[in-house]
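Only one protein chain is missing from this complex, and each of the others stays in its spot.
Right, chain A next:
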Amino acid sequence: MQTLGNFKLPNFFNYPPYFTLQPVRDTREKQVQLWKELILDYCRTQKIFVIALDEEFPLFSNPVIESIAGSLNHEARQAFLSALVSEGRAEWMHKGHRKCLILWHRIQDWADSIVQFVKDNGLEDTVMTVEEIRSGVESRGTELHGIDRTILMRALKLLENKGKLVIFKGSSADDEGIKFSL
């Protein structure tokens, strides 16, 4: 079985038409579904949160396919990522549609993750910085470790709206503090 890093690639990754945007509607729908699935799986296992359209993304090309149809063109990448966005599993980061935030966990799932993390570590009624949540000692070995900052903030804001915590400006200019009050 082929791998990309430590990610197991499915057989159809070597099927040349997989890398050409199919014009026939039913075929295209199936192709899009398979790409969505593959992108989410890959990002989850490799902890990738952002895909930039202009940059090389290893999943989007297959060196094994010699005819060099083995690389998704710009239009195809747009199509698959837009499909993810429509499904709510991704978001365009700004109007230009150049960078895509991949939500292989939905924001709600991340929020639940944070709540679980707080409970597991007995951090209720304490204060932490955002950075500590991401890269602190407690976060090691959890999903939260290395989480994209934008996503983390969104999850925290969601929890703030539910009254589970409060976000406030911290001592240093670029780090905010969180007071949990689950």
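Here is the rule we use: contacts are C-beta pairs under 8 Å (C-beta built on N, C-alpha and C of every residue); 3 or more make two chains touch, one makes a residue touch a chain; residues count from 1.
The rule we apply is simple: contacts and distances are computed from a predicted model.
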- Item | "DNA-directed RNA polymerase III subunit RPC3", "Vacuolar protein-sorting-associated protein 36", "AP-4 complex subunit epsilon" or "Protein odr-4 homolog" - which is the UniProt name of the missing chain | "Vacuolar protein-sorting-associated protein 36"
- Touching residue (missing chain; options A:38, A:130 or A:178): A:38
- Given the contact definition stated above, which residue among A:20, A:82, A:113 or A:135 touches the chain not shown here? A:20
- Item | Those residues of chain A which, in the complete complex, touch the missing chain | 8, 10-12, 14-17, 19-20, 22-24, 26-27, 30-31, 33-34, 37-38, 41, 67-69
